[in-house]
Structures are given as structure tokens and as C-alpha cells.
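Certain chains of the assembly are absent from this excerpt, and the rest are unmoved.
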Amino acid sequence: MKSETLERLRRVSTATLCTALFKRGLRHQFIQDVRPLAAGRPNMVGPAFTLRYIPAREDLNPISVFQDRAHPQRVAIEQCPPGAVLVIDSRKDARAASAGGILVSRLMMRGAAGIVTDGGLRDSPDIAQLPFPAYHQRPSAPTNLTLHQAIDIDVPIGCGDAPVFPGDIVVGDGEGVVVIPAHLADEVAAEATEMTVFEDFVTQRVMEGRSIVGLYPPTDPATLDDFAAWRQAQGR
Amino acid sequence: MKSETLERLRRVSTATLCTALFKRGLRHQFIQDVRPLAAGRPNMVGPAFTLRYIPAREDLNPISVFQDRAHPQRVAIEQCPPGAVLVIDSRKDARAASAGGILVSRLMMRGAAGIVTDGGLRDSPDIAQLPFPAYHQRPSAPTNLTLHQAIDIDVPIGCGDAPVFPGDIVVGDGEGVVVIPAHLADEVAAEATEMTVFEDFVTQRVMEGRSIVGLYPPTDPATLDDFAAWRQAQGR
Amino acid sequence: MKSETLERLRRVSTATLCTALFKRGLRHQFIQDVRPLAAGRPNMVGPAFTLRYIPAREDLNPISVFQDRAHPQRVAIEQCPPGAVLVIDSRKDARAASAGGILVSRLMMRGAAGIVTDGGLRDSPDIAQLPFPAYHQRPSAPTNLTLHQAIDIDVPIGCGDAPVFPGDIVVGDGEGVVVIPAHLADEVAAEATEMTVFEDFVTQRVMEGRSIVGLYPPTDPATLDDFAAWRQAQGR
């Protein structure tokens, strides 16, 4: 991956990235029905490190399992590489938590880039206060042992109906989270950056009163001239 | 429609309007499961201008369709009359966007009164910053082409399980959106205005410690006297 | 119930309480899919006083039923004891409201501790402004008569898939609402208080950079020594 790719992804939206992926035939990369715990934050960007849950069998999930230092949930927290996003397959089930405030704090301290679950997080008001991106479906106070058994670390998973492979580049903004296949990250980041410049131009023109006809998309050739001039003036 | 009707509707709540409609036998006029992107805004009020989506067939929805100036989504944005609310039938499917920031900005600049979809909006953090009422189910980054094909403009539609006919008066507040059949707008606006005066009185009395018994509804005759005096004192 | 129990419950989280209940074999006490109307408030704590709705039969639910001072919805509001939490079984159906601003205001004025419904509240922007804890699934403008008929007061109910018996202790925080069986309130409050002290210690250590291994849970004996010292220093 190019060195500038992560930085570029910090400056584009998940909406723009979804369009770049759509152009490549990928329609299911947006993680459905998850949202940030806190609004107005910078983008979350990093490679996916995954954790897979299955439904909890009661005899295997007493509170004492956390005594085991090899418990996959705890191991995942301690192994998630700095800069990575921990993505959890909670089978879209938010009736019990995927993780809580202490583990998320530890993940932050270890330098991870963020956490995403298609289930729920507990201690969510506390997590929302952390300077750390976290996305879930809805708050959920019950311990994960109630319904989720951590079973696998860093395998391909589904999260919110999106396929997530370890190493895919995960980007989150105020809207949600998108998963970019690793081999596409460079080109998608570059294309989305260009799209963003153009969309910023379009937005400015629209706010000045221009119609979208011929402007978006730029089917009127004059639009491209106008854009070229605007871009030069902006130094972008 | 009376000249004062729209203004009256700006000062009543969707809850009060729903009750006025309930009294007339209309129980399905509240658009289910949509919410404003921004809190604390004035009411959205205007006649409905509609857009209907069907599920997208892939061969008819490549990214290039937007090159066509006759594409119904773009046409709807450019034709929605000033003062009108664009109401989109997205089949309650928020897995892809109904529209995004640029189109919503254009709609605002053209003088529309607001936008409602029972699906999702993309660029939702940007849209939330606009001084323009927008309601949806949840944020959704994927382009509409992923799942929605714009097919019809200004026909009767369903939106959030509510029937919406072009020209119906659409009112949105911090709670959600209600659809008032056009022929009832004057009488419903007038009745809701009266109900609101009374409810303001009731609220004041309740906050002073009065029981709701005999007060709400005013089955105690003294309540009506009290209300008359209060109303006169308030000059309403 | 011990005199200090309610006070203790004001200082612990629903997440911690769920874990204490989980240890006792109770896995369904968190009310699913309800949220506070306002963020950042103190805990809601009080014994449950319940109201049960069934689906509304149209001939029994004209607007005039509220003329009847014996209507169970209104009676529940006037009978809910000071300090109690009104918990409403709305069958998880938020398509019509469970209650509105005036009734919630009256409940507040009567000294109730809060209100919870697994349906929706109307006038929700107003309710959010009250200094009174209220939890629901989502805002809902239509009058309760549209879909809900109040039928029973203070009987055992389900709310958000949790069993609620009159007198159970209901605790709400920024995450949601948990129901503690009355006979367990003392011991659960005491245990959760102890857990909270330990979790605060753990959080501090984690924020200082410590690994959770051996710390949470404290399988490393040194952790317990460290905790003992910390606790003494903190005076807790």
C-alpha cells in the first residue's frame, strides 16, 4: 500500500468511497446499521483485525472464563496491532455487548485505530467520551457472555452484511463504516481524493445557485473548464 | 388552502396534528421510523412533491446513468417546486442512499421546504449542517444506484407506511413527519392551533401541580372557565 | 430493602448491574432497544409501577374515552407512587405513542422517578427538555388510542423482552434500563458498588498503559495488592 493512502482516506467520506467501490462492482462494502458513538470526529482509518463471535453456549460461558488469559476476546484486544481497526462479527445481534469500556480503553492505549461491531457496546456513554473511534448498532449493557462466545481471531468475517478480510482497509466517518479490499486501497483512495475535489467544487457552485444539470455529472463541457480554473485557484 | 394554514402548521406539533387526523378517522398519516438529521429546528411545512424508487436492476443502473439529464432523480431535484417537500418512496430500504449532500443542497437552493425519505441519506453529517429540514431512517453511504432506481415523479406513493399524494401538506418537527390530506389542511391546521393553545394551558397548570383529572380532557367545568381566563390573559 | 440500596444504584452503571445479574443466572433483565430521550443525566432509580397495553380495538378507543376518569392510562399516571418508575408494556410497538408530554409532566410533578416504554413517546422533544428520566424505542407522534389500549395497572408485564414485576427495582443510565428483581436489589447494589470501585481502578491502570492481562480479571496476585493500595489511597 502506498504511504499516502491512509492519509488520503482520512480526508474523504464513506459516501465517496462507496461510489468508487460501486464503480468496481462492489456493492456490499458498507457495514449496514452501525453508527459512531460520538459525532464530529476525524475519520477512522486502518487495516482490519477481526474477531468472530458465535452464539454463547451457557456451560462454556460462565463469568469465570475471563480468568483464562487465552480467552479469544481478551487476546484479540491485546493482539490487535497498533493502527488497526478491530472489527467484530457479532451476527448483527445487539442484545448483549460485544465489548465494554475497559477493553475499548485498552485497545485505544495500545494504539489501535478504532473498533467496529455489528452488535452493541456496553459502557457506551464512557466510550463516547474517549478520543477513540467506536461504531456499533446500539448500546447494550449485558456482558458478551450472555449471547456471544469469542471463537476466532483475524479470520474473514461478515460484519453488518459486509465481507471483511483481515487487512482490508476500514474507513469510518460520521455516517458509518466502509470496508475497502486491501488490493484496491491505493486506487480507491486516489480516485476518492479526486472525486472529493470535484464534489467540493460542485458543492460550492450549487451553493452559489447553479443547477446540477450539466454540472453534476459535468456533461456540460464548460463545467470542466470552470472546474480546472477553480482547482487551480484553490491550489488542490 | 387558506393563506394562514402553512403558518399555523409551523406552530403546532406533529403529535397534535396526528390527534386531529385521528379524530377524522385517519390513523396512518405519520411516516413511521424517520427522524430529522438535525435537532432543534423550526417545523418543516409544505406540499408534497414525490419521487418513487423501485429496486435497482443492475444493467439499468451503472454510474453513467447520471449522464442522462432526464434521469428522474435529478429531474425531481430540479422540478420540485419552491416551498414543496420532496418525499421519496424508498420502500423503507436504507441499505443504499436515497440522495446525497449535493442534491439536497441544490434542493435547498431552489427553495424547497425540505426532504423526507423512508430510506437513508448519504453525506448525512453535511446535510445535518445545512439550514434545511431533512428526514430519513438512518445514514446510508452507498449511492442510490446500488439498490434504488428512480422511476416516477409526483405520483401517489407510500413513505414509511403512510400514503402520500402529491399536494398533501407535509409537516415535520423534532419528532417526525406527518402527512395531511390536502383537503383537510385548513381545518386540521385550525383545530391543531386551538388544541395547542389548550395544551399549553394544560401544561402550565400541570407544571404548577394540578392533577390531569378533570383538566385533560377538561371534564371539570371549572377547567374551561380557568382556560378562558388564562387565554384572555395570554392574549391568544 | 436496605436504605442505602437506591443511593448505591444511582452510582453504578446498567452494564455493571447486568453482570451482577448474569452471575445469578439472570440474562434477560436488560430492556432491549430502549434509550434515554436526553443524554448526560443522573441515573433513574426506583421500584417498577407497571401499565399494560393491548392492541386497540377501534370501537373501544375513540378520542372520547379520555373523558372517563377511570381510563387506565390516566389512572396509572395519577396512581404511580412518588419515587416509582412507570414501566409500560407497549408490545415493542412504537407505531403509536405510549404517552405524551402532558402525562409525563404530570408524572414528574407527582414525584415519580421516571418512565420507560418499549414503544414510543410523543412530544418527545418537549419530554427531552424535562428534568425527568424517560426511555423509549423511538419518537412516535400518533396518539396511543391508534394502536394501544390501556388495560391493566401494576401487574407483571414484559417490556423490551424483559420480565418486569411490580416492585422490581428499575435502573436507567445513558445506556438503557435494567430490571432488578426486588429480592436481589440489596445484594446486587452492594456487589455492583464493589465492582464499580474495582473497575474504576482498572480503568485508571489501563489509561496509564497497563495490559488487561492479569488485571481484568485480577488473575495476577499483584493486581489485588495494587488495588488494595489504590483503594485506600482513594478512600473508597
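We call the chains A, B and C, going by the order they appear; numbering starts again at 1 in every chain.
One rule holds for everything that comes next: a contact is a pair of C-beta atoms (placed from the backbone, for glycine too) under 8 Å apart; a residue touches a chain by one contact, two chains touch by 3 or more.
Since this is a predicted model, take the numbers as computed values, not measurements.
Summary of assembly composition: all chains derive from one sequence, 3 are present in place, and the complete complex in the structure file consists of 6 copies.
Definition applied: only the chains that are shown with their structure count from here on.
Rotation angle for the C-alpha superposition of chain B on chain C: 120 degrees, rounded in steps of 5.
Different-residue interface: chain A and chain C share under half of the residue numbers found at their contact. Here the CA centre of chain A is 31 Å from the CA centre of chain C. Residue positions of chain B with contacts to 2 or more other chains are absent. By the touch criterion given at the top, residues 13-15, 17-19, 22-23, 27, 30, 32-33, 35, 39-40, 161, 173-176, 178, 199, 202-203, 206-207, 209, 211-214, 216-217, 219 of chain C touch chain A in their complex. Of all the residues in chain B, the ones that touch chain A in their complex are 63, 66-67, 69, 74, 77-78, 95, 97, 100-103, 105-106, 109, 122-125, 138-143, 145-146.
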